[in-house]
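Note that one protein chain of the assembly has been removed; the remaining protein chains are unaltered in position.
And then chain A:
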Amino acid sequence: MSAKLEIQWTPIPNKFITWGSEIGLYEIVSLRDGSIPTIKLSNTTGANLLSTNSTHHYVKCIDIYPKSDSDLLLAIGQGNGRVTLLTFGPSQFDSLSLPGKEFVPRHPRQCNAVAWNPIENNLIAAGLDKYRSDHSVLLWDIMKCPIAPDMNGTGKLVVNTMASGLELARPVAEFGISEMTHSLAWFKTNSKLISVGMNLKNIKLVDFRDPNKSVNSTLTKAVYGLCMNPHNDKHLASFIDNQVCVWDTRNFEKPIVTLSHGKPVIKIGWCPTRHNLLASLQRDSSVINLYDIQHTVVGTEEVEPSVLERVIVPGSPHNITSFSWHASDENRLLAIALSGSVTDYTVFDRITLNWAPNSNIVWTYGRRTMKCVNDNSSIYGTLQDISHRIKQRAVMGYGLKDEFWKNAELVDDEMVANVWKWLHLSNKLVEEGILRGYNSRHPGVRSVLKVDGNVNKSDVVSISWSELGNINCHSSARIYRHEDRDKALHLCGWHFERDANSLTKFLERLQREHAFSRAAAIAVFNLKIKLALEILNQASENFSQGASLNVVAMALAGFSDDKNSMWKQLCSTARAQLVDPYLRAMFAFLTAENYSYENVLNEEGMTVDDRVAFACMFLSDNKLHEYLKSLTNELIEEGNLDGFLLTGNSGDGIRLLQRYLDATGDIQTTAIIGVKVFPGEVFANSVKEWVISYRNLLDTWQLWNQRALFDIMFSSYRPSDKPPQQVYVSCNFCGKSISAYMQGLNRGRGPFSRMGGTANKLKMSSCPNCRKPLPRCAICLMHMGTTTGIPTNDDGDNRLAEFSHWFTWCQSCRHGGHASHMIHWFKEHSECPVTPCTCKCFSVDSLGNEVCT
């Protein structure tokens, strides 16, 4: 009895058999259905045992009737050479009396292989061991066989005695006298042809209509496990010991490739769903080797075959004894281990993957299918791909607004919005003359304070706390003043230094925005503790989210600067537990000793503006410069655009933008700020790179309008970088440029100047040089230069420059006319308006794509 366990899929897609000492029939069930199968095959599948059959003890090989669609008919090759037909229970084959039928060789010896003919399904080939004067390949016809004597269908053995009166079945064909057959394989397309591995020395291709001479043969020891490539009848594979050979029957002398293995091979099999994929299994191994074998003949030349090897581990750590490919499910196989455990495994093919320029991700899904995710899918939004956001912002017109603050409204990113607001502020301050003489529209705090130059002496003003109405206090707050500091405070938005009214307004705005703690903290930083108390109390009374603030107000009310006071000690310890950064900073300020405010300055929850403004008020010159330097470097390093407040549009600003770009990939904001804020003469090169990159993006997305508007914006900031003219309109006849005259005309020179200074009176319908007419519009047949004839509302629209009057033409067929006529025409037509022309101009034009969508 063989301990070897074999496994095989049946032609019924969800059933398989295992066989060793007994034959078991299993049905695959999905675990998703909630059923609990007898055995688990994978994370998603299990199997239930349907039936077992243990009547045959010397099973050597099995093949299953290929046309079994509801019932299974097995051909079992046994140790005594008999081939028995077997079914599991009652079946459609009962009426044909097939179950239990036996095909008996004249002389008993081991049956090594059985194989149903894939086309003439009634034929079974059996390959047997050698017997002196008998054939070793017998071809049986199941329909030409005496009825088994026992009709119970239990597969009772037929006693084989030549003397019995029973008529024994005779093979339809036989060959291989005194030879030994190791393995058999039918050709898939030629039902008469079979390949046979014989005598440990050759593979023969035999046409059984003339079995005595082989069609083709090769000398090789690799005679085991013959199998035919299911997709290519010319390729077959076989193995011996550690070697697997792949043969091309057209050139049978030597194998195409020989695959060497570390251990003896015990089974090979072509994948039925993939071309040229051969699997092999070695003894005592828990892996299956896969070989993707490419072999092509180009013309008469044979291309050197290539083999891609891959190793799969079907899960079980135990030694695999057999496997079976599923006939139709892509790359699916079953593997059975020595322990009897079965694994359902799918070999995943290489997934090719590409990220398309329009934000699609495309990948292969199985053999035939492609999957793609595009930027319309909700899933794409969750990726937060910056390019996707850039595209959305570009469509909204982000960056094209002349007023900086309007751009802020178009971004959903707070940091970017703040930059635009600051740019607006700094620009306004320069325009109002508050900041003067910096040779820049957006000077940063550092250049305002001249941090990199000499240290300016600031005045120190001491204000006693008790004078401000804090009776528990004896010391005083020390404030540094200088006109540069005032300017810096303006840049921070703290322009209320000497003006109580503007402070109140500022705080009221903060309160309206429900930023109570910030308002209170700023009030405290401006030494208005009473005001802070009011803010906190109001917040706790009127707004639910400020409810806890009255406790804070209570604490604040007890402010005392006595070093040993209970208040100070308590506040110092309780401060760390405060969640709100502004409240933390507020108490840090009040409990600070020796005028060292590290806890305020390094409070990262505060906005950079507030921290810088605080520093400008309370730090001595040296400390201030030091602080600003380190803060600038920190912010640049982080690519935090808040750092713009410090750098302004200096070289550091460019570095900051570059860091921001490196960190976020937001080329759009970078390029636009680069163009709008940094003067072209100084920073041309780096900005130019950004501009090119951003333009390429817009091109890829076919956002031509946005790109054109961006270019216009760009040239308005960089008049010297104006792109050269790219389109020239020249006369068909004399070849002279017409646009040159048009340009000259605007300047009041040239031959047409006498026609009047204003362009809207101009009707130029012939070449100004040779007086030949200009081309006609394909629709109205009027010459170029005339108006469209469609009356427009008012005179102002009637200019020649109006786009609808413009002459436009197809880039591929060169026909054209007035733009408005063309657009009108292509609303109802797909082909060019010129009669014999079949050009689909509009679908060629990308504008057509946009109009269609």
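By our rule, a residue touches a chain if its C-beta (ideal position, glycine included) is under 8 Å from a C-beta of that chain, and two chains touch if they have at least 3 such contacts; residues count from 1.
Rule of thumb we're sticking to: contacts and distances are computed from a predicted model.
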| said: Can you work out the missing subunit's protein name as recorded in UniProt? Choose among "Protein SEC13 homolog", "DNA-directed RNA polymerase subunit", "fructose-2,6-bisphosphate 2-phosphatase" or "Signal peptidase complex catalytic subunit SEC11". | reply: "Protein SEC13 homolog"
| query | Among the options A:K67, A:K144, A:K254 or A:K371, which residue touches the chain absent from this view? | reply | A:K371
| task | Would you indicate which residue among A:S21, A:T44, A:N251 or A:N732 is in contact with the undisplayed chain? | result | A:T44
| note | Of the candidates A:Q658, A:N705 or A:S737, the residue in contact with the absent chain is A:Q658
| note | The one residue from A:G433, A:P724 or A:P836 touching the chain left out of view is A:P724
| said: Of the residues A:T258, A:N354 or A:N732, I need the one that contacts the missing chain. | reply: A:N354
| query | Taking the full complex into account, what residues of chain A touch the chain not shown? | reply | 44, 274-276, 294, 296-298, 303-304, 306, 310, 329-330, 332, 346, 348-374, 376-379, 382-387, 390, 638, 658, 661-665, 667, 670-671, 685, 688-690, 692-694, 697, 700, 702, 721, 723-724, 846, 849, 852-853
